[in-house]
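Missing here is one protein chain; the remaining ones are kept as they sit in the complex.
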Amino acid sequence: MNWDTLYILRQEILLTVLILIQLIGDLSEDEKRKSIIHVTLFSFLLFTLLGFLPGEPASLFGGMYVSDDLRTLLKNILSISTLIILLQSSSWLQKPDNQTKIGAFYLSLFSTLMGMYFMIAAGNFLMLYLGLELATLPLTLLAAFDKQLRRSAEAGVKLLMSSAVSSAVLLFGLSMIYGVYGTFYFTELSVLSDSSYLSVLALIFFIAGLAFKLSLVPFHLWTADVYEGAPLSVTSYFSVVSKGAALFTLMLVLYRVFATQNATWSLALNILAITTMVVGNLFALRQKNMKRFLAFSSITQAGFMMLGFMNGGSLGMTTLVYFMLIYAVSNLAIFGVLAIVSNTTSKENMDDFNGFYKTNPGLSLIMLVSLFSLAGIPPVAGFFGKFFLFTAAASSGLYILVFIAVLNATLSLYYYLLVVKAMFINTNDTPIPTLHTTLYEKAAFALCLMGVAVIGFMSSLYNYIQSLM
Amino acid sequence: MDYSFTLLIVLLPLAGFALLGLFHDRLKPMVAGTLGTLNLLIITLLSYYTAFSYFTQGNGESGYTAIKAFNVLWLSFTDSLQIQLGILLDPLSVMMLVVITTVSLMVHIYSLGYMKGEKGFQRYYAFLSLFTFSMLGLVVATNIFQMYIFWELVGVSSYLLIGFYYERPSAVAASKKAFIVTRFADLGFLLGILLLSFYTHTFDFTTLTSMDGVAISNPPTAIFLGMSVTTWAMLLIFMGGAGKSAMFPLHIWLPDAMEGPTPVSALIHAATMVVAGVYLVARLFPVYALSSPDSLEVIAYVGSFTSLFAAIIACTQLDIKRVLAFSTLSQIGYMMVALGVSGYGGEEGLGYMAALFHLFTHAFFKALLFLGAGSVIHAVHSNLMTDMGGLRKFMPITHITFLIACLTIAGIPPLSGFFSKDEILVAAFEHNKIIFAVQWLVAGITAFYMFRLYFNIFWNRTPHFHHTPHESPALMTFPLLFLAIASVLAGFVPFHELVTSDGKAFHTALHWMIAIPSVLIAFVGIGVAALFYLKPNILPEKMTHSMKGMYSLVYHKFYIDELYLFITHQLIFNFISRPVAWFDRQIVDGTMNFIGEATVYGSNVINKMQSGHIQWYIWFFTSGVLLLAFLLLYLN
Amino acid sequence: MNLQAEIPLHYMIVLSTLLFFIGLVGVLIRRNLITMLMGIELMLNAVNINFVAFNHYLYPHRLEGHFFALIVMAIAAAEAAIAIALIINIYRKFSTVNVDDVDELKY
Amino acid sequence: MNPLLLLLFIPILTMAGIVIVTDLKWVRVISAIGMSAQLLFSFVLLYWFYQQRGAGNTDPMLFVSSTMWYESFNIQWKFGIDGISMAMILLTSIVTFAGIFVSWQVENLQKEFFISLILLATGVYGFFISIDLFTMFLFYEVAVIPMYLLIGIWGTGPKEYSAMKLTLMLMGGSALLLVGMLGIYFNSAPEGGQLTFDLLEIKRVGIPLSAQLFFFPFTFIGFGVLGALFPFHTWSPDGHASAPTAVSMLHAGVLMKLGGYGAFRVAMYLMPEAAHELAWIFIILTSISVVYGAFGAIWQKDLKYINAYSSVSHCGLVLFALLMMNETATTGAILQMISHGLMTALFFALIGMIYGRTHTRMIHEMGGLMKVIPFLSVLYVIAGLASLGLPGLSGFVAEMTIFVGAFQHSDTFHRIATIVAISSIVITAVYILRVVGTLLLGPLKNDHYLHLQDATWFEKVGGVTLVIAIAAIGMAPLWLSNLIREPLTAILQTLTN
Partner (left out) sequence: MTGPKIIFYILAFSTILFSLLSVFDRRILRAAIYLLFVLVAIAGLFYMMNFQFLAAVQLMLYAGGIVVLIIFSILLTSQINSKLDAPKLMQLVAASLTALFGIGISLYTILPYVFTPSEAPALEVNMRNIGLSLLSTGDQGYVLPFEVISILLLAALVGIIFIAKRSRT
């Protein structure tokens, strides 16, 4: 233990401090609770900024914890996303009903974030599993946080039950990996190579565990229910941060640890990509509830992400990270709008958005741009992300897969346009009234929009990510 | 001599059209009419001057030479295939210049009176200018594509003029019919051009018709469906000509075209445009005669049949303009016959000369007939013979000029029609006896139906008129007189020295053996007409009654129109267009919609997957894992 | 006690595999949330047997499997606690712990 | 700076101006100023273009500039134009200019309307000046997507359905296109070396035949969908029928040309051998499309449907001519794109104006309009005459070039296809005259129409601009034909070898 270690662990430590602050804050009187929100937001901002400090690659705790520029970047993407979610959730937490939740909410959220950090920073399957559970278990509680709602309770228990089984399956896979290789350390695993049936089976079980978090079809069934039932901020956390962490982890493990088994996992993910895109799309196009709708949309997007795995080199990895970043900002912008609407009017259905543009042009435009970004329409960032994903898949000659994917992208455009249609074309006798956005929400939108508008044109960002691979 | 001024002949009418067209609502009607007429007067004088200078420069040993007064590249397809716009002066085109400008000028003058007070008077003059421009551009074309361009323009001006009374549905329908039928023919023309130019690598008339050009010295001999491609090409080109010249079976538009103002009928549908087909064949005559005599044969038969066919129909029509229209068909049939039976060069080319001679004379007397009919219609406000009769007392000038025209067309010497028709019959006699016999018969029928017309208008019973008819104003009678004089004198133009197939003069003489029978049969025709129609009597009715079925068949123009209607409306509209539209909406678009609906259906089918039951979710998860593992382990 | 000679590794693996899938059956068929939770515990225990057996039979020079099993136990405890909390929460809202009745979110 | 970028900056500045301005009255004025500037600049560009060529610059593309963008994919901002692109740019600026004036009276969400419209135009400009496949594709989609909003918000009839169908089908087309593009990209360096999206570079290196055969259909059909290739054209009738006037104009006038242009610039240019091998399939499809569209148009009752089917026919002719792969036919194809762009824009403008007055587009419900709105009617007749290929108007020039060019093919199959295509001129005449006869001529059907106003000044500006362009091309086609032909010689040399 020395200062270097502390510097490397600065984010985790600050996160622990933040958790402790919540414990103390929860003791304060109700009237002062609100100030906790501001304190937390500013310390979280500090925390996010700290992540951008330069650092040297390091391996701590005998290889349990690994830190390098790539992992720092991945963590930063997660913390920026979380920051945006926190900004967006501030007005939800400020509602009188929710003031008791503040402490527990932040605490659970930060611990899941820390879990994701450990997933990414893991140098050992033990840490990875631990991080995964740390990221999952408090989330199940968060899903049940709307205590007055039946659906929230249902979401919590559904998530817990299915994720418990999925983590059991993952563990079963890990135990086989242990049996075959005799170690959990990534550094040791990456040099061992074994293509026996058992290792394939183990790998599939492991992938299934993470695919569950990524909600790839057929491991996705929890997604829509939980998204619908959970409080909106938690849903957006699910769809962006939690999914991002799972994606990054899967990416790091497959590319860095099981690089030799490339053929196996790319085939598996190829199959999963197709089923995910198709099924996600088919479900999405008939959803009326915006949260469910976005659930299936994010399932489809996860299917697209799998295309990035088809390239075993740095192109694939870069593209994955890049796409995740774009997906995060686009999705968060949409969730931001939904959050504002839902907080004030409790409306969550697509029909409620009829005529939205008339009353809330700004928010509608944000939605529009972000939906286009999700659909992959230029010149917003989503186009670039998707294009590079397709390129990654095509680089392995999988043109049929690319074709299926692009057709699915077209189909997905259909339902994104349904939302656009609702907002811009349909009329409504009782439209959502003109809504007020707080400073925090504005800041969140600013971050998202900047991302959506600029990322695509900034090739330097892409190059930077690539330089880390 | 420098003929570049001839450019003005073409450009002035265009300028007139642009001026009248753009400012039609700013100009007073009479100002517009006068401007147009003066403009045309200048053009007419210019073309007379051209003709005078061209023909007086003499034809040396080699005959009249073609002069390209002007030629500019307009559009280039390939290095050899280029559209040039230019002016070609040779006997043929110069003769046509004279005919067109003369008739056009007369029509312009006549219309000042005839169309006075009509709504859209300015527009009328604009269209007339457009037509004159197009027609002049057509005849001076230096290459076949330029001709095609103006050919189309002529078609559209004809369309505009037929549909001049655009509020009258029948006029609209007639104009549409005229355009579409000729367009269909032009399709053949265009294909012919493409085919011909593909093998000869040129559009240029001079190159095409020169004796050492590819088209004649080395015509393509490739065979397609049993005919050489040259014949194909020339027949297709003739198809264009047949459309414009209303040869059977493409004649159906012409009678309907009488819906246009009568002066227009005189100009376009009697004197100028309808003979464009004759002009076209004449223009390419060396190619026809030397490379593809088979196609000439076809032309002869088509012409002959048309002339007989139209003449028979003309005997039954009651609308005086329609009688004249069928008479025009018949006369153009004569011209086609003449071309068809002609050979190339010297005496052999008699038919060629005769055809153009007849074109020349026909232009005058047929224009005269139409203008006279217009004058009558102007007076009685009706087109039908049944509303007329005894008009000789009211309209002396019209009566006299009309009589002259009827005599001319009947081929009574020494009027011009006699000479030109005689040459045709001679040529036909020398070539093909059957055709000769038909044409001889047609001459008689012609005399009959013309005098049927004449007697019914000016003699016969005098019906009750709402207003007492009176002679037309001087603006209208002047052209009648002028054209009457021209009809009388035109026969004395020494055509065999001026316009011949190879440009060289040859000698020709009156063939009494043929002239006498033809004059006789004309008199017979006149006599029968007089018997039937000079005085009101029941003979015609008896006659029609005794041949009722036959009469009605002929009266209905052999039901050709109905056949066309059936083909277009029933077959094409109902059996092609409608199914296509249906197919497109139901099958093609239906497929696209089906894809969408199938997707939605698929979405509904897998709906149950999201059943809401945790255990089902978990089961799905685990079986998914196992299945995936199974796939990868044992099926890979 | 040296087991290798007496009981082959495969016995352990067969045992754990059977246990794992019996637990899975429990999760899949029991319609009480609490009994489902019991099934999950069985599955986790099956995994633990694997970890421990591999550690003991194959890689006794390090204690990785052992510690992993330890961690799994701790997490299983936390998971069980959370599950119970959520189940009680469900019981409050739905007055039942039958999974079939907890299906308001669907399609 | 590359002057071509101005083509993008002027519209972007215009959009910015529209966003900033607060008084709605100024929105259309700003748009008009911006698009007039664009029109003016296009002609300046033409002048510069000739100047450069005159100075002996024989590069295949002029004003070429390139900036590396995504280095790892070798994606560049690479712009440049040759005669063909120049011609298309002129077309775009004329149609856009007219479109702005025709939309003068848009009331609902004015700002948004003009921004979307100009955004669409920006995409089109970007597409035409791009040399890099990636940016080309990017601009392609930029141009397509505003259509959804434009039709959906400002359209009429079943606008939502049509807008959705149009967008999805076009995007489906771009799905094919994307696969084709990626295929081209990954085969752009068969000998090893840097993969590239650069058209000129790909052409220089050449794509292996097997790859060509696989990816040519993707690329060609991908562009073909936008070019209304049978049987992927059905978005067009519905889309046009529902779209607001200016959008139909821009869409049929300019956007559909992206299809033809792309099919030539990308599919055939980069994969000539495959184009040769597979042309027969598409020749059959396009010949069908030419005749089929025309027959389809005869039966329609809605003015916009008639014009949409006529567009199918005319655009089919474009692809048909391209597939003939000789200089003349290809020149004709480009001419046809321009000619069709202008006249169909004029058609749609007029239909919009007539609809604005009579509130119906069913031809049988109208009649005799010539009497009450002569100005518009005359323009309509002119458009109709251009459409049926009357000499002196642009349609004739284009069609004749195509027919003569196509007929130069000595193969019987090609000849027969040509004859089939040529026969469309008769059918075209039938439906055009039918419309003119029913709609404009004859007695006035409805007395309410007696009080209709003839064209207003802005409508006149829009309409007359297009008529002038149509007539100018029709009367003096040589300069345009030469402008187009000049790059073709080199391109086709490589196509036929």
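Should a chain be cited, it is by its letter among A, B, C and D, assigned in written order, with residues numbered from 1 in that chain.
Note that a residue touches a chain if its C-beta (ideal position, glycine included) is under 8 Å from a C-beta of that chain, and two chains touch if they have at least 3 such contacts.
Remember, predicted model here, so these are calculated numbers, not experimental data.
**Student:** From the touch rule at the top of the page, work out which displayed chains the omitted chain touches.
**Tutor:** A, B, C
**Student:** Specify the residue from the set A:134, A:295 or A:465 that touches the hidden chain.
**Tutor:** Among A:134, A:295 or A:465, only A:134 touches the chain that is not shown.
**Student:** Determine which one of A:80, A:93, A:114 or A:307 touches the chain that has been left out.
**Tutor:** Only one listed residue reaches the unshown chain, and that is A:114.
**Student:** Applying the definition given at the start, please give the residues of subunit C touching the unseen chain.
**Tutor:** Residues in contact with the chain left out: 1, 3, 6-7, 9-15, 17-26, 28-32, 34-35, 37-39, 41-42, 45, 48-49, 52-53, 55-64, 66-67, 69-71, 73-78, 80-82, 84-89, 91, 97-98.
**Student:** State which residues belonging to subunit B touch the missing partner chain.
**Tutor:** So the residues of subunit B touching the missing chain come out as 615, 619, 622-623, 626, 629-630, 633.
**Student:** Touching residues of subunit A against the unshown chain: what are they?
**Tutor:** Spelled out for subunit A, the touching residues are 1, 16, 19, 23, 60-65, 97, 100-101, 103-104, 107-108, 111-112, 114-115, 118, 126-127, 130-131, 133-134, 137-138, 141-142, 144-145, 147-148, 156, 176, 179-180, 182, 196-198, 201.
Here is the rule we go by: only the chains that are shown with their structure count from here on.
**Student:** With chain centres taken as the means of their Cα atoms, state the distance from subunit C to subunit D in Å.
**Tutor:** The computed centroid separation for subunit C versus subunit D comes out at 65 Å.
**Student:** So which stretches of subunit C touch two or more other chains?
**Tutor:** 24, 27, 36, 102-106
**Student:** In subunit B, which residues are in touch with two or more of the other chains?
**Tutor:** Where subunit B meets two or more other chains at a single residue, that happens at 607, 610, 612, 614, 618, 622.
**Student:** Under the definition above, what is the set of subunit D residues touching subunit B in their complex?
**Tutor:** Against subunit B, the touching part of subunit D is residues 165, 168-169, 230-231, 233-235, 237-238, 292, 295-296, 298-300, 309, 327-328, 368, 370-371, 385, 388-392, 396-397, 400-401, 403-405, 407-408, 418-419, 422-423, 425-426, 429-430, 433-434, 437, 440-444, 477-478, 481-482, 485.
**Student:** What does subunit B use to touch subunit A in their complex?
**Tutor:** Checking each residue of subunit B against subunit A gives 599-600, 602-604, 606-607, 609-610, 612, 614, 616-618, 620-625, 628-629, 631-633, 636.
**Student:** Please name which positions on subunit B make contact with subunit D in the complex.
**Tutor:** It is residues 73-78, 81, 83, 145, 148-150, 152-153, 156, 159, 163, 166-169, 172-173, 175-176, 179-180, 183-184, 186-187, 190-191, 194-195, 197-198, 572-573, 576-578, 580-581, 584, 588-589, 591-593, 596 of subunit B that touch subunit D.
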